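Just one protein chain is left out here, and the rest sit where they should.
The chains carry the letters A, B, C, D and E, assigned in the order they are written, with residues numbered from 1 in each.
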Amino acid sequence: MRPSHRAPDQMRAVSLERGVARYAEGSCLVKFGETHVLVAATLEDKLPPWLKGQGRGWITAEYGMLPRATHERTRRESSTGRPSGRTQEIQRLVGRALRAVVDLPAMGERQITVDCDVLQADGGTRTAAITGAWVALHDCFAWMKARNMIPRIPLKDHVAAVSCGIHAGVPVLDLDYAEDSNAHTDANFVLTGEGGLVEIQGTAEKDPFSEADLMAMLGLARKGVGELVALQKLAVG
Amino acid sequence: MRPSHRAPDQMRAVSLERGVARYAEGSCLVKFGETHVLVAATLEDKLPPWLKGQGRGWITAEYGMLPRATHERTRRESSTGRPSGRTQEIQRLVGRALRAVVDLPAMGERQITVDCDVLQADGGTRTAAITGAWVALHDCFAWMKARNMIPRIPLKDHVAAVSCGIHAGVPVLDLDYAEDSNAHTDANFVLTGEGGLVEIQGTAEKDPFSEADLMAMLGLARKGVGELVALQKLAVG
Amino acid sequence: MRPSHRAPDQMRAVSLERGVARYAEGSCLVKFGETHVLVAATLEDKLPPWLKGQGRGWITAEYGMLPRATHERTRRESSTGRPSGRTQEIQRLVGRALRAVVDLPAMGERQITVDCDVLQADGGTRTAAITGAWVALHDCFAWMKARNMIPRIPLKDHVAAVSCGIHAGVPVLDLDYAEDSNAHTDANFVLTGEGGLVEIQGTAEKDPFSEADLMAMLGLARKGVGELVALQKLAVG
Amino acid sequence: MRPSHRAPDQMRAVSLERGVARYAEGSCLVKFGETHVLVAATLEDKLPPWLKGQGRGWITAEYGMLPRATHERTRRESSTGRPSGRTQEIQRLVGRALRAVVDLPAMGERQITVDCDVLQADGGTRTAAITGAWVALHDCFAWMKARNMIPRIPLKDHVAAVSCGIHAGVPVLDLDYAEDSNAHTDANFVLTGEGGLVEIQGTAEKDPFSEADLMAMLGLARKGVGELVALQKLAVG
Amino acid sequence: MRPSHRAPDQMRAVSLERGVARYAEGSCLVKFGETHVLVAATLEDKLPPWLKGQGRGWITAEYGMLPRATHERTRRESSTGRPSGRTQEIQRLVGRALRAVVDLPAMGERQITVDCDVLQADGGTRTAAITGAWVALHDCFAWMKARNMIPRIPLKDHVAAVSCGIHAGVPVLDLDYAEDSNAHTDANFVLTGEGGLVEIQGTAEKDPFSEADLMAMLGLARKGVGELVALQKLAVG
Partner (left out) sequence: MRPSHRAPDQMRAVSLERGVARYAEGSCLVKFGETHVLVAATLEDKLPPWLKGQGRGWITAEYGMLPRATHERTRRESSTGRPSGRTQEIQRLVGRALRAVVDLPAMGERQITVDCDVLQADGGTRTAAITGAWVALHDCFAWMKARNMIPRIPLKDHVAAVSCGIHAGVPVLDLDYAEDSNAHTDANFVLTGEGGLVEIQGTAEKDPFSEADLMAMLGLARKGVGELVALQKLAVG
């Protein structure tokens, strides 16, 4: 039995609320159960120097967590003087995931920064962030289209993410914090709406895992992402 | 006429929502119109070294702002490597304001950290933060009392804050961003429930201001803080 | 009785010595009793990027303290890696105070940096710094006028500052370190030569203070600043 | 045809040279073709505070690259003031990979730090580092056993790593820099001697990849790691 | 002819003024012509951790320069985030020079920090700092002796320093800024009262220098240090 009493292939309650950040070009408050992430997309007319003159745009992501988003308070990164390794790893992951479904040349020489700030954390913050970021990015593109900056929304597909794990010997979908702390294996899957793989990150926390474990988790992830993409369609439809 | 169409002595719509941070010992989402600040109080059983053994507790505050809380995106302080001077100034102000109404010896040798994170900023974030922080702090003390850590809530009084300014020659209450940008004088007042002054910070942005201006602003502040304290009483009552 | 045996409305011995920094365009060694601050004004022909092309100049201030200016040695800020919150707060205060009396368009697109370095600290370093900085700034402008860079000295008025407090229940003028440590309330006042208010910063260190306290301190500050402005006139006259 | 003229399932020439760092308790210079990594294991008798008293040891890894290990010189991380996100990501990966095969309680309350410094980089530095680090760690344990600090070498299995990718539509083993720059998909696999999965990190650089691609790459990785483990056995045998 | 019209073996006017820092245990304002350095010695009862329990004390030095001590304003090191390489080099030099003449075991397990802050810089700040630091250190020891912390002043000898150079082909003593900028060779000499060498640092700024040049500069340095030591004796006598 999972601590959350969910079936092994059952996601937490997921919601995607658009337009929550008054000043952002696109935004989304995404909830995977008690994990809440506020995503805001900011359009900038200029690119970082190393990207200029290549005839394409760029999507970058930043990630943060409120100090008391967690059970124990964590130190503010501004007081430690630098983003942690974990923060940077997540930022890079979210950026790659989004860029995989954006037609970068079609967006022009502009940059969109997607800020993902965790208001409350109960496991799976990076997968929730990716899922909500697609909605915020979509709305940022819609904002640009409405102002005739681009002729169409330059998204090639949906992208969403979910974590899976082997908990008490059973492959399970969408780990919350209690499960994540005890899982023997933990894997994050980023998939497109059409089912293509964008990113897999699987880690054995204790003993190594088998190819069969990997396949079982991938199957669960396909189911979960299917549901997330359906919710994204509802949200922006 | 104020840009917001408010009367000179009219506050923005204010709300104080308790219990919004699932894991914090006390929390409050405070809204002054479009300014939204999430305050979370964290109890720690240990004091910083320089406070140990003095038979009293301590209240400290930290302040942050989501990058897209503002019209223009601001850089994340973790990427600049340090909290800005403005951030530190506000942190110190919030901490002093709260300590002014806490019976520090009565709370025991413990520290409470009050995190004030601005989700959306439309002027007056520091005054909203102080006002909401009193509620979060109250609930943190209530949490401690419920666990018999303290016999009673060690608050000597309410404390709340509001800004005033001289806008288009007229003293006005509770500046929003549009007014703040154009005000000739800007002053923050922190007052107790009984009307005592805890902090005054008044600055001439262009020409110097007169003693009469100061008195007019203080009068408005008394009215505004009176309303804020009434709302605090409703919130925790 | 004040620890310094001064009357409640009596300033410490104040002196303003010009031309003490051989290489600076303007300089002043200001003493408020045992508080000694060396102020040096540096003219630069270029503005920070965000100020360019607006047809006006800028005054900025920096503040530092020698490690053994104080009773206990304080750590050098270069070894802590950043200016402290207190340092930044003072720097911003001094800059605002000076800009309030300068005709910025009349000085051309130039920046003057005013360095205030505390050689010895016995309370009131920020108020001494502002008072001496006006003299150093005046002499920097005189240096520019002598070279025909500007037709006249673009100062609209004098500006000076003093602290007041409630010590042993009595409002007193110009707190020294011994008084500052024990005062229940501490307030800094920045006023112009004509008596306009540029900045008020009042803080209750223990119990809140009343409006009557505020008025009494403001009255003392007017007296003190009057004396300081008279000394500034003598110094540059 | 691969740029290196290797067959799709062909590793580069691999060598593992032990005992290259005179002062280290264990060391290995590992070469995957033109990628050269110097690994040194350092034994410390004390643990970081958060690990003390749990009756087990710890393995941590650090990673660095000489500035001119690469085609273009890269800035020294000591001059940028912090390890980059990429560096931290690799450090965490190497540490997790090694801990997966170490019997941490059997090594006592000690820490071993494994430094992986890239002398020359031609792709696959992190996989070479893991492969060589196992040898250095083995020799560090042998050093401890020789001094009767531990009764036996507390390694549960071998661990080694290799990258695979989809290059010009073909799954290939052990990417070098030229291939890595052009591969559509890039995946790192960390496996044990018995074939268990310790870590998978697969990323679509351009288009998403399919489950079939993933399986093909995993098959190649099994072959490659099999060869690497055989070389590890020869090296320490 | 030297720019300063001094004879090749002529020092600038030197003065050593004791007791200038009201709160320090020992202090000295040293002037070598227009180079002015304020030295303050601070006694601390505790040692850094790596020196504890060895039955001896320690002398350390810190060095700073006011931003407008120089012809052109230099940036404040607290704003660059770290002491420069030059600053650290000088700090280490001053500390070594002083420790060379102190009986460290005789001073007990205490540390004295010698702060050398340059108020005005016209070349030779490090040599002036060493020369004045000996006086401040002496007075700090006298302060300790007066309080029966030590039975006698634990100084084994005097130490002082001077720079020499080859200017326009001629070896000259005590370079000022104008000479230093043009000298082909620049050397700093730290010598004891008895003439022993504590430190030599000689650098060819353009062409290499000869052994004869070195000997000539050493001869001049002996003369200069002789005069400095005589002044130190007068100062503390």
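As a working rule, contacts are C-beta pairs under 8 Å (C-beta built on N, C-alpha and C of every residue); 3 or more make two chains touch, one makes a residue touch a chain.
Quick caveat: nothing in here was measured; it's all calculated off a predicted structure.
Residue D:119 is the one among D:106, D:119, D:149 or D:215 that touches the chain missing from this view. Annotation: of E:20, E:47, E:149 or E:214, E:214 touches the absent chain (contact as defined above). Touching the omitted chain from subunit D are residues 21-24, 27, 34, 38, 40, 42, 44, 62, 64, 66-71, 73, 76-83, 87, 113, 115, 117, 119-120. With the whole complex as reference, residues 82-85, 88-89, 91-92, 96, 100, 187, 191-192, 194, 196-204, 207-211, 213-214, 218 of subunit E touch the missing chain.
Here is the rule we go by: only the chains that are shown with their structure count from here on.
Between subunit C and subunit D, the least number of touch steps comes to 3. A repeat of the B-C interface exists among C-E, A-B or A-D. It is A-D, with more than half of its contact pairs matching by residue number.
Separating the centre of subunit A from that of subunit C, both taken as means of CA atoms, is a distance of 51 Å. Multi-chain contact residues of subunit C, defined as those touching 2 or more other chains: 81-83.
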